[in-house]
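A single protein chain has been omitted; all remaining protein chains appear in their positions.
Read from first to last, the chains carry the letters A and B; within each, the first residue is number 1.
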Amino acid sequence: MGQKTSSMGAATMFRYLILIGGAIIMVVPFLWMVSTSFKEYAYVIEFPPKLIPEAPTLNNFVEAWTTGQFQVYFKNSMIVAVISVVLAVLISAMMAYAFARFRFPGKEILFFSILLLLMVPNIIGIIPQFLLAKALGLRNSLFGLILFYVATSLPLNTFLLRGFFETLPRELEDAMLIDGANYFTIFTRMVLPLSKPALATVSIFSLLGFWDEYILALTFIDDQTKRTLPIAIASFHGQHGTDWGLVFAASLIAMIPIVALYIVLQRYFTAGLTGAIKG
Amino acid sequence: MKSSMKLLTLMGILVSGAMILGACAPAVAPTSEAETQEQGEEAQQPEVQAEAESVTIQFWHTYSIETETPFLQDVLIPEFEASHPNIKVEQVQVPYDEFRRKLLTAISGGTAPDLIRADIIWVPEFADMGALVALDEFMPDFSTYQDAVFPGALATNFLNDHYYGLPLDTNTRVLVYNNDMFTAAGVQGPPTTMEEFLTACEQIKALGEGKYCFADGGTYAWAVNPWIWSFGGDVTDPDITMASGFLDGPNTQAAYEFLKNLVDQGYMHPGILGGGVDAWGGFGNDEIAMILEGPWFPPIFAGMFPDKDYGLALMPAGEGGPVSVVGGEDIVMFQQSQNKEASAEFIRFMLSEDVQLRWSEVGQLTVLASAIESDTIQNHPFFGIFLEQLKTAKARTPHPAWTKIEETYNLAGGSYLAGSASFEEALGGAAITIDGLLGQ
Partner (left out) sequence: MDFLSRWVNKPVGMGVVKKGPGSRQLPIVFVFLLPGIFLFLVFNIYPLLKAFQISFYDWSIVPTNPSTFVGLDNYAQALADPIARLAFRNTVLYTMITVPGQIVLALAAALLLNSIVRGKVFLRTLYYLPVITSWVIVSLLFRYMFQSPNGFINYLLVNVLHLVESPIGWLQSASTAMIPVWLLGIWKGIGWSMVIFLAALQTIPAEIYEAADIDGAGNFHKLMRITLPLIRPTLVFVVVMLIIGGLNVFLPVALVTNGGPLQQTEVVLTYMYHQAFDFLEFGYGSALAFMMAIFIVSLSFIQLRFFRQPEEIF
């Protein structure tokens, strides 16, 4: 609700109280995870949770970072995630622009069938996808993973971006056309720059999906030097018992880039939003 | 425009971050062989050419990432490669929970590895699919190994008159008892019979609220079979043709009734009915007096509760004696392998006495009968009781439909223990279903 100078005092206090209470519920499991990650031999999770473990140690972080090829996996994940996000955003923006601005036969049927894909559970596709990857020589390749990731993220991205592109002022575009610009110039010089908030949003949504993806990565990649981070974390789960301190430490390391990106982008797209769209 | 620059800068930072990471990462194992192999496979090169030169075999396993995988990767494989200059071994560690899915998908694509270390309960299923090489046909010296390993562990590889693998490591569950709780409750030493077990439970119960005599994670075979067998019952007849008369037979019924009594009296931790139980934590914190555990337990538990006073004993004996369940892993070779001779060499290496004994030092109990006499095993702090238990331990039904069989009586046992079905309804019904599965 809007800012109201008259509602300072008790009402504001009350709001903060509820918000902070809610934040505690949202954050406690996370703190628990952080606390356990500083504990050695945490095969059993301590209950009730202690915020500061008895003998805190950084060993889990050191071990996670140096066990196996964790750093290689981290690098692989970075490469896959960054390239996938760039490609996914670019390709879906192109598609979305075509849907938003042009008329062509079969347009709505095509758009709707892309949307349908959002609704089909994709776990069952794992075997056909594997057979496809094998036939195309995309097994054991980060590039292969990227192609699958980009394709998976297309429906939602295209859907979101089309909605946004349709809100862009058409007059600007017409003016550029009259000035002799072609559609590719319009797309790169006008549509993309004006769509920063939307692009930032689809970037973070896509990235979240790519960064955690586990099933395809594990199934497609046999070569241990080409694995990604979620597999490294899963490898710390033992057959007969799991050192949760180690797993949590590894997960926390993996979360750092995502949290950093989220903090940077959330400011960015909130700022861009109030300026670019409402103006 | 300014903001999009920011976005680009950010991407740039991420990419360069990735590169820096790459630069400071430790040198990784050379992969050129693996890649050439892979390309060769994709390009459908004739395999003869590959055989003549150096070949690479792929070995998938679920060894622990902390100690066992480094031992395999940094010690055993270099040794093997030194003595077999034409063979390279590429080991692939796969998390246990995902192993089946990854393997099944690979089989469907014709890209199964040459060798895997498989949980013993998977082998008959893969063999039945036609995915595995019958080792007793392929390896001329198979009988040497057949005679050298524990028969119980070997039996898990047998299907339709052939052996499809060799055991690699074995284990079983023994009774782990909490001395602190025993002392507090006045229990004298570990129970050796079912009667003593029940008496101990009565005494433990008297300790008060939240104290449990025994705990297990559910009604799956790994948990209930030791009770069924120790009571003299069984899941099927010895020839694995029917479950009726066995799974619902009088001795099996006695075992399930015993367990149900433990639940009803509050001796058993309720986690067995669903949700599982944090048995190690409960044991360490004096909430649970007894559990069944494998040889991985002592070292891990010592790290968590270094001062805990506990003991290891045989499964309590019933009419069938003290019988526990055999676990462990087999090594099996896939039909899809292009390098079967080289793979057989690696199997021989993994089953050599020297390698087997060194695996034991890392915590993998050997399958070689001769190794029992060795100093390594004789002087080991806790292997002795597991080997003693292994003498009578039995393997779960080696049958291609095992996964469904287990699911059937797991559900039936669960509904009986929860009181939602009578023994006859639950296990009798399950026996009929399993009869059908066995007949297929």
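FYI, a residue touches a chain if its C-beta (ideal position, glycine included) is under 8 Å from a C-beta of that chain, and two chains touch if they have at least 3 such contacts.
Predicted model only: the values in this text are computed from it and were never measured.
Looking at the complete complex, one finds that the omitted chain is in touch with A, B.
The chain omitted from view is touched by exactly one of A:V72, A:V85 or A:I114, namely A:I114. Taking the complete complex into account, A:P128 is the one of A:P56, A:P128, A:P169 or A:P193 that touches the chain left out. Checked against the full complex, the one of B:L72, B:A131, B:I228 or B:V367 touching the unshown chain is B:A131.
Interface residues of subunit B facing the missing partner chain: 100-101, 104, 107-110, 125, 129-131, 210, 218, 270-271, 273-278, 282, 287, 403-404, 407, 411, 414-415, 418, 420. Seen across the whole complex, the unshown chain contacts subunit A at 1-4, 12, 15-16, 18-20, 22-23, 25-27, 29-30, 32-33, 45, 47-49, 91-92, 94-95, 97-104, 108, 110-112, 114-121, 123-125, 127-129, 131-132, 147-148, 150-152, 154-155, 158-160, 162-164, 166-167, 170, 183, 187, 197-198, 201, 208, 212, 230, 233-234, 244, 247-248, 251, 254-255, 258-259, 262-263, 266-267, 269-270, 273-274, 277-278.
As a convention for this text, only the chains that are shown with their structure count from here on.
By the touch criterion given at the top, residues 40-45, 47, 63, 67-69, 71-72, 74-75, 78-79, 81-82, 85-86, 126-127, 130-131, 134, 137, 139-140, 192-193, 196, 199-200, 203, 218-219, 222-225, 231, 234-241, 243, 246, 257, 261, 264-265, 268, 271-272 of subunit A touch subunit B in their complex. In the complex of the two chains, the subunit B residues touching subunit A come out as 1, 3-4, 6-7, 10-11, 14-15, 17-19, 21-22, 24-26, 28-29, 31, 34-35, 38, 42, 58, 62, 64-66, 69, 90-98, 101-102, 105-106, 108-111, 113, 278, 280-281, 284, 294, 296-297, 300-301, 303-304.
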